[in-house]
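Got a structure here, written out as structure tokens. Questions coming.
Some chains have been omitted; the remaining ones sit where they do in the full complex.
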Amino acid sequence: MPALDFATTPWTEVEARLARPTLAVLPLGAVEQHGAHLPLTVDADLALGVARAIADPLDALLLPAMPYGDAWNNAAYPGTLSLSPATLQAAIVDIGEGLRQMGVAGLIILNGHFGNHEPMLLAARRLSDAGLPCLHLDYPGLGDLAAVHCDSTPAAPHFYHADEVETSMMLALRPDAVRMEAAAPSYPTFPPLFGSIPMQLREFNPTGVFGDPRPATAEKGHAFIAGIAANTAPIISAFLHRNGLPG
Amino acid sequence: MPALDFATTPWTEVEARLARPTLAVLPLGAVEQHGAHLPLTVDADLALGVARAIADPLDALLLPAMPYGDAWNNAAYPGTLSLSPATLQAAIVDIGEGLRQMGVAGLIILNGHFGNHEPMLLAARRLSDAGLPCLHLDYPGLGDLAAVHCDSTPAAPHFYHADEVETSMMLALRPDAVRMEAAAPSYPTFPPLFGSIPMQLREFNPTGVFGDPRPATAEKGHAFIAGIAANTAPIISAFLHRNGLPG
């Protein structure tokens, strides 16, 4: 059975599925600039796509992506919108608390945006303490996958933003929303204070692209998604095992 | 020009649009049971659809729907998930604060779920005080539209949930997600304590449907959406006028 996507599923099927131990997968996105060739919703789009790839083999509940995240350092690019870290953490905790009361056996949080990492982690702590086992994942093994599949180099180690990686994944998931004709490389110089003061990325990167999106293809995008899902599988197995769940 | 839908728009177009006074439209949904024939995301789906109808003639920014809302009294139907009112209010305030800093001239919050009303209203107060004019709308005039277009009667006055109204709108917007074969009427008896104590609706309504979804059609759905948009137009005109904005 595939995942139960809440976007197409009535509650009656959720109740039926919960008769046996069931996980839920919550994708986290952001409303954030992704250059001139990608829409503002990239992070939620990708997180939802990857979450689906993860949820399907688990027969899990696939929850709607939280489309807003913490994208503070992209705020200077109009279109970027953020939740504060405290709000985002509270939202994840609220959702998890509902899942716990619903009888879900565990929650996988699948994060598609760097700025959400800490709120996700803190929410997972609280939910775990409250009795809902939580697995929090960024894209496991993406660095290795990028090294294998990319024809371009990243703008900085482990920094994939509006580049070949994200553009490929968008081509795989939402090709209609990609404007390859507007894709242009950008390898900005990181200023010495980067990472040591609160700084807007626009200060040193006028376009918002980090890397080179031009070699992106849908095939690579599918490879990334499949690769992340494959990397995730043993982690989930360990998670199921740890919590005494079948699988 | 149509609305700038953030789901397909790069930030560069948002910046360009903001060269002139621009409104943003934020749809509010919920993850909530809607009977056996509709998916859990109905409220966000409809709010987004109506928001688009409102945003298009305004050349406004169409923001991603907040998919989670406060659906506390549906919590007993598995699949329902809520944000607490405080979290939801904080999320709207955070988003609005970003819009204000971005230079948006005003925010229209379009609410598709009753339980979001008060958090929306309180967020609008705070944002207005902070300098962002806010218009907060449920579906203006829906009662009159229902009286005109519906072949069924509502389960209670001004109570449209998984009924002919919502089902019709879903048939207009997301027909693939509607299972008309599972649509069945439900006219539960409201217990005397309803509205006077915190009460789960499932206590007196086993299916979650309030009314009769069977006469629903896509045509009626389009009529509802167009009717709401038409009812909204003079309110928005007054809003623009009040804030010295063209339109």
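In order of appearance the chains are A and B, and numbering begins at 1 in each one.
By definition in this document, a contact is a pair of C-beta atoms (placed from the backbone, for glycine too) under 8 Å apart; a residue touches a chain by one contact, two chains touch by 3 or more.
All of these numbers come straight from a predicted model, not from anything done at the bench.
Every protein chain here shares one sequence; 2 sit in place, and the complete assembly counts 6 copies in total.
Methods note: only the chains that are shown with their structure count from here on.
Think of chain A turning onto chain B: fitted on CA atoms, that turn is 180 degrees, to the nearest 5. Taking the mean of the C-alpha atoms as each chain's centre, chain A and chain B sit 26 Å apart. Put simply, chain A touches chain B in their complex at residues 6-12, 14-15, 18, 31, 33-41, 44-45, 61, 63-68, 75, 77-84, 86-87, 90-91, 94-95, 98-99, 101-103, 176-177, 179, 182, 208.
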